[in-house]
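For reference, the structure I am asking about is given below.
Every protein chain but one is kept in place in this view of the complex.
And now, chain A:
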């Protein structure tokens, strides 16, 4: 397993709870106990499988900050750096991206107040009296590891969904391209026609499946093998 980029930032939390509890949460998260995560009304909701009669627990984690109103600004940062988005899709952390998050003190990375934030804001449907129960820690580790694998998901901690962010970044880029001379090379290159007949005609006349198939061969699949009159048994 790759070394986690984000886990060290959450060290205050690991230090604040019993080590056995963290170890248990780590095992559960690794075993895939978190089956669903979504952003709901300013919180991160997670469904965590639980042992015992209670089949699963519903966990709610407080956001580190609320960036929902600032999605356009974040999208612009990303749009300016397609290489960060490329790294995100490739499952890697661009060093400059990390440096950017740190140097701008973005709230996606926790500070020392995170423990209090969690104690006050984390909720779980389990019976544990400690708000930092195993399920909360499991959900937290799951979120951290997902962000390790998909760096833009770190913005979930501030209320921004990855897909919405990507859509917004793309939207910003499109507006920027259309409004600047950067579009001079591509302008009008492939503006699709609006006539539906032409669109379909273009779509189906631009291909020639026979040519695409040239040289392609296949072996029969399935138990019942057809033999066609042309003699071309599936070979």
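By definition in this document, a residue touches a chain if its C-beta (ideal position, glycine included) is under 8 Å from a C-beta of that chain, and two chains touch if they have at least 3 such contacts; residues count from 1.
Assume contacts and distances are computed from a predicted model.
Q: Which listed name, "RsbT antagonist protein RsbS", "Amino acid ABC transporter membrane protein 2, PAAT family", "Superfamily II DNA or RNA helicase, SNF2 family" or "Extracellular solute-binding protein", is the one UniProt assigns to the chain that has been left out?
A: The record names the chain that does not appear here as "Superfamily II DNA or RNA helicase, SNF2 family".
Q: Hey, which of A:8, A:42, A:131 or A:171 is the one touching the hidden chain?
A: Of the candidates A:8, A:42, A:131 or A:171, A:171 is in touch with the missing chain.
Q: Quick one: which of A:31, A:73, A:86 or A:99 touches the chain that's been left out?
A: Checking the options A:31, A:73, A:86 or A:99, the one contacting the hidden chain is A:86.
Q: Given the full complex, what residues of chain A touch the hidden partner chain?
A: 79-83, 85-87, 89-90, 166-167, 170-171, 173-174, 176-178, 182-183, 185-187, 189-190, 192, 196-197, 199-204, 206-213, 216, 218-230, 232-235
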